[in-house]
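Missing here is one protein chain; the remaining ones are kept as they sit in the complex.
Letters A and B name the chains as they come in the text, with residue numbers starting at 1 for each one.
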Amino acid sequence: MVKRLKLYKSGIIATIFILMFSLVIGACGNSNNKAGVSSPETTTPPAEGSSSPTPAADLPPVTLSWYFPGNFPQPEQDKVFTEVNKIVKEKINATIDFKPISFGDYDQKIKVIIASGEAYDIAFTSNWLNNYTQNVAKGAFLPLDELLEKYAPKSFAAIPANFWDATRVNGNIYGYINYQISARTPDVATSKALADKYGFDVNSISGKLSPDTMNLLEPYIQAVKKDHPEKALISQLSQIYEMFSFESLAGFNVPGAVSYNDDTLTVFNQFESDEYKKLAAVLRDWNAKGYLNSKERISKKQDDWADAKAGKWIMVIGGAYKPGVASLNSELGGEPYVSAPASKPYLTTGGIVATMQAISRSSKNPERAMMLLELLNTDKDLFNLLNFGIKDDHFGLNAEGLMVPGPNQQGYNPQVPWMFASNFLANVQEGMPKTVWEDTIKMNEDAEPSKLLGFSFDAEPVKGEIGKTSAVFGEFYRGIELGVINETKYNEFLSKMKDAGADKIIAEMQKQIDAWKTSK
Amino acid sequence: MSFRRTLPQILIHLLLILFGISCIIPLISIISISLSDENSIIQNGYSFVPQGFNFSSYAYVLYKPLQLLSALKTSLIVSIVGTLISLIITAGIAYVLSREDYKYKSSLSFYVFFTMLFNGGLVPTYMLISKYLHLKNTIWVLILPYLAIPWFILLLRSFMQKIPHSIIESCMIDGASELRIFFKIILPLAKPGLATIGLFIVLQYWNDWWLSLLYIEKESLVPLQYMLYRMINNIEFLTSSTNAMPPGMNTSIIPAETARMAMAILAAGPMLVVFPFFQKYFVKGLTVGAVKG
């Protein structure tokens, strides 16, 4: 009894301690928090007429911290970053505190940094990593409209207005777009040697694929399969969802989509649509015919090009079709490839907000951060230095001015040109058409913009349901894309989606779209 | 020796060897992968014998070995310094908790145990360490949080409870201070327990990547295990289709499976050397009975 009383007492003491400390921390947090909120107001200088470039000497020196993901660390990144900082120091009197984080750690790390209120200036954000709308809804980023106008006029003008509209949440821009290919459709690719041998012209199916017309591919698959049973057709839902005639609103794994040609903007559950069911049926049929090699692929989370190199692919539907893609594929596959777009490309919000930089609410120097973004997006040499490393060391240029690997390429080769700034400033690689960026911009311009461009879904009210439905999707998607689940199983998938709150998500989406429509 | 006596020995060995084989075989398989040629693995499947025997994956991982050496240095410093301090601190409280006559034994045990189950969670801990203690990007952040791990404390307490109270009593009658008893009598008597916990502490420090993931942004302070974790985790991310990365954006040529295995071997290797060092304390005769006799 006495002992129990003691235990009880120690429990009380512990509780008191905890409470005390929460008060102390609470108080500290309080003062810090106030400072954090007020800093943008106090530090934004009344920069009138500053649209003309300010000489670096007039600016006080600052350090800007920048978190970004990629294949980091690179063995010689410090050497490259030092070179970059030399230029940045000279141009805008700033020093970048580089915080390169590996892809796998980025989400976790940036989440903790944002949640803890730690001060940083710039971070990469998108709809797939460091979720943009979620962070905006939670107030992690600063609105950029004014900063863009004042401090980044050139790069602001270089990107079409409807792109900027796509980043708007409640009328404000929170993300600085890294301009790149945004008109999206899957790429249909196959080895040139194989296509030639079996007389398949990839251009014959260019832009024609849909769940209804998958049989266009069958003669080729069948012919190759007969001679090469080890080869398979590679397609994944995560790779081909952009082929459908609808746009998924909260990611391909969350129910809720709108047809591109639907003026009423009615949200529906794409997994229940005929299109989805038809594709599932085709894949089921193809699995039965052995085209998919499902048995060996089911325990692989994703098909990668190592298999292609080892001669296991007939053709792949996936990736994004863009000018120059065939030469990229050839590099990955280790032999010449031919490519064609799977369907008609659309310009969607998802394609645009896939690569952006945001300025943190905790930033002490948001205007300088914006100057840095302007600099990175207008200075070609600086961008290429950051992107490919030091000239004649990590990369070289051939006689035609095309980029070739340098003697020391392994020292710095992060392979994420879309991550630092506008992709269109990048050196053109040898083997690509010289006009590849002009062609890409043209493809962006020619693509039909989605009617939902500028609408962004705020997932906050249904985040629990989104979690539950994406867990259901995770359970079934691999079975669907490999055609190993039958119709009964597919219906089970649908009913589980319903139980997980698919209808609630769709209703919320419809509500938000209707509100957006009237506000427009 | 009669057959009756050797038969049980043989059976015991047989059983242990069987389990031992199950521990060695996977190791052989990953060594074999690390020495194989990626393409032939995909084409022919896995095997115990390296296919297309080559060291290219090690060459890949060891490219610019300075980075690896600096990581090794960090790992060694953290493991050695951390283990020394942690072992003393852990032994101190474990001994106190093992004393039946200690007034606050029950409350203090509860104080320790409670933290095994409840923690403040990721964000509050991060705020404390980086914002208030300013430990981010220092070597101390890799050492301090693991100095007193409740599981080790309570385990060592159980080991120390076996030391007969009569020994302590007789020392106290001689007028020895508690500190003296602890250092001169208890620590030598508890060697098997200390060696066990010491080994666990080394492994805890050596294998940890979590603290470096959160608190280290300086390449020069990255330990070996985090280097491996980071590389593997990056690959896991890039090869997982549920990462929602838009199609076509990943054009990275990811390190081959052979390179990952080479890295795993390199990261685990040094610990195989450490083990025998602790093993020498797992010897009969260092125990209470021997001292008493």
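We take it that a contact is a pair of C-beta atoms (placed from the backbone, for glycine too) under 8 Å apart; a residue touches a chain by one contact, two chains touch by 3 or more.
As a working rule, contacts and distances are computed from a predicted model.
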item	value
Among "Menaquinol:cytochrome c reductase iron-sulfur subunit", "NADH:ubiquinone oxidoreductase subunit L", "Aldouronate transport system permease protein" or "ATP synthase subunit c", UniProt-listed name of the chain not shown	"Aldouronate transport system permease protein"
Full-complex contact with the absent chain, from A:Lys154, A:Lys197, A:Lys463 or A:Lys517	A:Lys463
Among B:Gln67, B:Thr138 or B:Asn207, residue touching the chain not depicted	B:Asn207
Which residue of B:Thr74, B:Ser109, B:Ser212 or B:Asn250 touches the chain not shown here	B:Ser109
Chain B residues touching the omitted chain (full complex)	8-9, 12-13, 15-16, 19-20, 22-24, 26-27, 29-30, 33, 41-42, 44-48, 88-90, 92-93, 95-97, 99, 101-104, 106-113, 115-125, 127-129, 133, 144-145, 147-148, 150-151, 153-155, 157-159, 161-162, 172, 177-179, 182, 192-193, 195-196, 199-200, 203, 207, 228-229, 232-233, 236, 240, 242, 244, 257, 260-261, 264, 268, 271-272, 275-276, 279, 282-284, 286-290, 292-293
Positions on chain A where the hidden chain makes contact	7, 14, 17-19, 21-22, 25-26, 29-30, 32-33, 36-37, 107, 111, 114-117, 131, 134-135, 138-140, 251, 254, 295-296, 298-301, 361, 459, 463-468, 470-472, 474-479, 484, 496, 499-500
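Everything below uses one rule, namely that only the chains that are shown with their structure count from here on.
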item	value
Distance from the mean Cα position of chain B to that of chain A, given in whole angstrom	37
Contact set on chain A toward chain B in their complex	3, 6-7, 9-11, 14, 25, 28-29, 32, 71, 73, 75-78, 99, 102-105, 108-109, 112, 115-118, 127-129, 181, 184, 186-187, 230, 236-240, 242, 251-253, 301-302, 304-307, 309-312, 318-322, 325, 328, 332, 350-351, 354-355, 410-411, 415-416, 418, 474, 477
Touching residues on chain B, where the partner in the complex is chain A	38-39, 42-43, 63-64, 67, 106-107, 110-111, 114, 122-124, 126-128, 130-132, 213-214, 217, 219, 222, 230-249, 251-254, 256-257
